[in-house]
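All protein chains but one are shown in place.
Chain IDs A, B and C follow the sequence of writing; residue 1 opens each chain.
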Amino acid sequence: MSAPVSETATQALQEPDAPTEQPRGGRTPWWANQRVCLLILVVALSALFGILRPAFFNQQLVVFPLLRDIAMFTVVGLAQLCVLSIGHMNLAVGRMAAFSMMITGISYDLWHFSLYAGLLVGLVAGAAIGALAGWVIARTGVNSFVVTLALDFLLLGLIPLVYTGLTDNAAFVTKPPGMRELRNYSLADVCIGNVCGSPAVPQLTMFAVIAMVVVGWIYSRTKLGRELLMTGTSVKAAELSGIPTARRVITAHAMSGCLAALAGFMLAVSTGSIKATIGEEFMLPSFLGPILGGTLLAGGFISVWGTLLGTALTTVIRKGLDLLGVGLESLNIYLGLILLVALSTDRIRTVLSDRQGVRKR
Amino acid sequence: MTLFLADRVDKLFPGVRALDGVTLKLEAGSVHALLGENGAGKSTLIKVITGLYKPDGGRLVLDGSEVQFGSPHESASAGIGVVHQERNLIPGFTVGENILLQKLPTSRGLVDRGAIRSEAARWLAELDLDLDPDQPVTELSVAQAQLVEIAKALSVESRVLLLDEPTASITPNEAERLFRVVAKLKNDGRSVLFVSHKLEEVFQICDTVTVLRDGASVLESGPLADLTRDQVVDLMVGRVHEALALPPRTVPESAPLLELSGVSTATGHADVDLSVRPGEIVGLYGLVGAGRSELAKALLGLDRITAGEVKVRGQVVRIRNVRDALRNHKIGYVTENRKEEGVFLEQSVSRNIAVTVWDRLRKALGYVPAKAEAAMVADYVEQLGIRIASPAQLAGTLSGGNQQKVSLAKWLAAKTEILIIDEPTVGIDVRTKDAFHTLIWDLAANGLAILLITSDLPEMITLADRVVVMRDHRVQGEVANDHDYDTMSQQVIRLIHAEGTTAA
Amino acid sequence: STKNTGDTTGGTAGDDASSGTSAGPVVLKDGSKVKLALVPGGAHPYFQPWKTTADQDKTEFKLAGATFNETGEWDQGKQNNVLNSLAAQGYNAFGIFGVSPTDINSTFEDLKAKGFVVGSLASCPAGDTNSADFCLSTDVEAAAYKAAKATIEAMGGEGALVHLTGNNVDSNTQRRIAGVRKAIAETGGKVTELAVVTDIDEDLQTAQKAVADLLASKGKDIKGIVTTAYNPAVAAADGVASSKLPIKVVAIDDDAKILAGIKSGGVAATVAQNPVGQAYVGGWLLALLGSKQCTMKTPGVTVDSGSFIVTKANVDSYDTERKAKTADLQKVFAAQLSCQ
Partner (left out) sequence: MKRFASTFARTTEMTLLVICVVFFVGLVIASDGDLLSANSLRVLLQFLAVPVLIGLAQMVVLAVGQLNLAVGAIGGFAAVSMGVLMAEHGVPVPLALLIGFLLSSAAGLVNGLLVVLTRINGFIVTLATMTVLLGVQYRVVGTRTVDDYPQGLKSFGSYAVFGVLPLIFLVALVVAALLAVMLRRTVPGRQLLASGGNPIAARLSGISNDRSVIIAHTLSGAILGVAAILTVASSPGVNKSIGGDWLLPSFAAPIIGGALLTGGSAVVLGTVLAAFIVRFVDTARAEFSLEPSWVNFVVGAVVLGSVVLGQVRTRRQERRTVVKAPDAAVAGGVS
């Protein structure tokens, strides 16, 4: 692997006395790592809630549903993360989930598909609607915020029309075999030999693990992931480096739609039926998880672990407040404030670690 | 009389001491040059003076009394005008509003449009600039925009005018106009600070000089007349700088690798003919806005080619995009717009270089083996002498010159055979410039076909085998390079101003 | 026992019971092991009486605890979480208004599988099955039917009627629409349904705007408005009053704002439901089941908690009628129980 550069040129280019430039801020102290902090925060809060309310560690009633929620919202967060990686937003994540679940519902109700065939159909539908958003953005160059907002409106109109047209109760209630089991079964039902998993871990979390592994693999190990991040850092530079940016935009949105569909499926399984309002609550958590976890809104940097931890943090807080019996009149106030504090400390941490980095050159 | 003094000024950035006890003295009625390599701290000094940055040490003295500026607003009120290195106009506003932005005239609490118009017209007239103050700045050409910025700096009734590389993106003609204004200001007893990497200009208009190296002043306000060009360069570089002597290189006779005939584009090019052979450096010269970069972009499929044909290796091709150019035709393009298009500032050096080769490295499922990637990156970092602490360092933390090397490295890594290099040394200091020239020369010697776009005539004369001159999106003609500055510059200028098209 | 098919089987269950047995309510022996949680779908004026009734249940039945928790915020997932949290804190008897009628059976099944007693209050699951121990709710279709009847009567038996309601993709809304249509069909064409306006219960301003637009474009043709959701009811009363059109408005629920409308004449009638009865009888029943004193003869039985037409004439006295109904409900259920 040798470039057409001669020794002389190489030598001429290697000025011995040119100042070596250091990475910004030098080595960052461990406490400045967002993920580590989040982890500590999650553990500390869980411990605190556990002390205040020992019921917090009730496997069946608290930990099981908590993990199920964390799993689902992590997938929601990953759906947003995919578009954040290219510096876009997907304001329609919830509605994309609703749309793909509608297709899944049709496949169960009208075509009598099996559980996983229906899921597959839903994932494809999600990817397709996401790709559509990506395509419009890539073709017109209109900001993703606007396009997905408009798409959200559009789907908000379309989905109820379909539901009222096709169902009596505005929901697809046909449950393919396996759905009920998926909701309630934990790892205790998965045994290798006579070693079984924990009854506190729902089987549904496997979907999140798979999603995390796939997304993590894509972003850290593959060409596609790298190209998405490069596109997120600078579209122009990416285009001029031979990255097919339009296609990457479409891919990112398709991935987002597909993951939204998966999250929709997890929600449908854990609540029971497939209905038009699936995903209505997805928007806020979809941003919170990734952003708390360090993914940049501007694009170019993502963290899958961070998304899990960020999601865990918000879910644990809500659960803890629930258990402490905080009523609706205070719940949102606390949630919002805790969020602001968590985000501000993050900022303070960055500032501090930057300050430590000052040294002579 | 000393109008302004910056006395032992320090400025720290996280991880960098950008200014280290710098002293700068500006006399009334003189033009002062501020020189230094990239990253020496010139712009930082200017930003400290104008109150944009708070100094970490030292003092500023204006008219004999110590001053402290909390913001650019305060320095402007004190009569310090500045044209920053970065573009500085507000897109939605008119020329007049942009000029007077720092203190918009008001009457009865409302912005007074009439006053804006008349006052802006006054400053435009001072610069002999024929512009309507009501025109939106989005309609201006680069040079016009640059001059509007100067008008803006003058509009604060500045007695001290700081110009940070004002000529980097304007033509020699327009630069001349600027110099006339500078001369006028000087005669009025004002003081001008002039920053430029073009030493010819510096010697033409400056009286005194301060040279910075690594944030420290190595020459404090000395008279320029006592120095030669070489001495100045040596001061900047910090050791004796030898003039560049390129080894001989011959262009082998062969069929052109890249050939354009009768090409017209959607951006207005008409009937462009051009060819580059392997091992040849073809210079594409023209004034700013002649359409050279756009031609390159059209070649890469970023703009539509409406007529004529492009041949690569003898085959007529239609290039759809950069990816196509790279993969199927081995054409690379080093952009002129380094910060926005050339490097990914927020990504690691390693990714910046590897971006073009993932296609080649990837295995099943798009897996890119980290080891192979790292080895490849290390190879090019070494070959081009890119100064980095680790390949994981963000490209945005590198100096301009090193960024430019990164921007080039990715095309070398991609093993391109045709390389279009656009303004490779804009805003790059002398020493790095020489290194680049050697590099480009070498690449050609190794058989690459190079189309070199540059507005730097000496650079063109140093490197090119032939010079093709463009004006208004048309080829004006071609000159074979005899490497003699005087004859070449005459011929080229003549071609630029010739009527119609003549082949040389 | 089915509730939503539109036949009157649910109604007859109640009728049977009230006429079939004359035994008084079963007396709860020991409620001290029961911790009762009343969980509405989210914040809504309708549920406010539950809050006080929960306290009443606690003292009257000497329960170990009783709580009212509205943090579900109209999201089935959140409501499920709330339920689980409550269960973890030791609550073992749940009176639930399910956010999503199509999903709530899953929730009921989960809770029952864990050994808790569950009552579906104020709304029954969609479909033909009820997985809770019982359902004590307003028969929404019957209530809508009554409201429409009242409207038709106020209109003088003929003319065009408009139906304003909530979220279109909610099976309860579909039942309400069906109820109103049934009443209209019975007039044999004398009354026509001019429009059904759905999805205007999200907030008051949307409702107000929709009413104003409706009145502006079709006001002259409308003789009556029946509303089966809260915000549209408030908006319609106000909109008709200020437009001075001779339109009769029939509302739903007996929130202070609506009762004021009835007194002032802006609202012709309202269909009051029986939230207190639901919470009181529901709490009693859950305590009986939870203390293992009784079991349901037919698990999942549905009983109508009653709905009452309130007009200016009976606005001060309807509560007595409602209390009577509540007492009656206990008797109805007594017949459904098999106790030790």
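Some observations on this one:
Here is the rule we go by: contacts are C-beta pairs under 8 Å (C-beta built on N, C-alpha and C of every residue); 3 or more make two chains touch, one makes a residue touch a chain.
Note that this is a predicted model, so its numbers are computed, not measured.
Put simply, the hidden chain is in touch with A, B, C once you look at the whole complex. If you put the hidden chain back, the residue from C:210, C:252, C:279 or C:309 that touches it is C:210.
Within the set A:88, A:183, A:226 or A:319, the residue that contacts the chain not displayed is A:88. Of the listed positions B:20, B:37 or B:97, the one in contact with the omitted chain in the full complex is B:97. Here the missing chain is touched by one residue of A:158, A:206 or A:324, and it is A:158. Against the chain not shown here, chain B presents residues 52, 71-74, 76, 82, 84, 86-93, 97, 101-102, 104, 106, 109-111, 134, 137-142, 144-145, 152, 267. The omitted chain makes contact with chain A at the following residues, 84, 86-89, 136, 140-147, 149-161, 231-232, 235, 245, 249, 284, 287-288, 291, 297-299, 328-337, 339-340, 343-344, 346-347. Even with one chain removed from view, chain C keeps its contact list with that chain: residues 43-45, 47-48, 168, 194-195, 197-200, 202-206, 208-210, 212-219, 231, 234-235, 237-239, 242-243, 255-257.
Just so it is clear, only the chains that are shown with their structure count from here on.
When each chain is reduced to the average of its Cα atoms, C sits farthest from chain B. Put simply, the chain closest to the centre of the protein, by Cα centroids, is A. Per-chain CA centroids place chain A at a distance of 42 Å from chain B.
Mean C-alpha positions place chain B and chain C at a centre distance of 74 Å. Contacts with at least two other chains are made by no residue of chain C.
Shared interface positions of chain B, i.e. residues touching 2 or more other chains, are not present. In the complex of the two chains, the chain B residues touching chain A come out as 12-17, 39, 214-215, 238-239, 247, 300, 302, 321-323, 325-327, 333, 335, 337, 340-347, 351, 354-356, 358-359, 361-362, 365-368, 370, 375-376, 379-380, 382-385, 387-390, 392-394, 396-399, 402, 405, 410, 412-415, 431, 434-435, 438-439, 441-443, 445-448.
Across the complex, chain C meets chain A through its residues 42-43, 67, 69-71, 73, 75-78, 80-82, 84-85, 87-90, 100-107, 110, 113-114, 126-127, 168-171, 173-174, 199.
Considering their complex, residues 53, 55-56, 58, 60-62, 65, 69, 159-160, 163-164, 168-171, 173, 180, 183-184, 267, 270-273, 275-277, 280-281, 318-319, 322-323, 325-328, 331 of chain A touch chain C.
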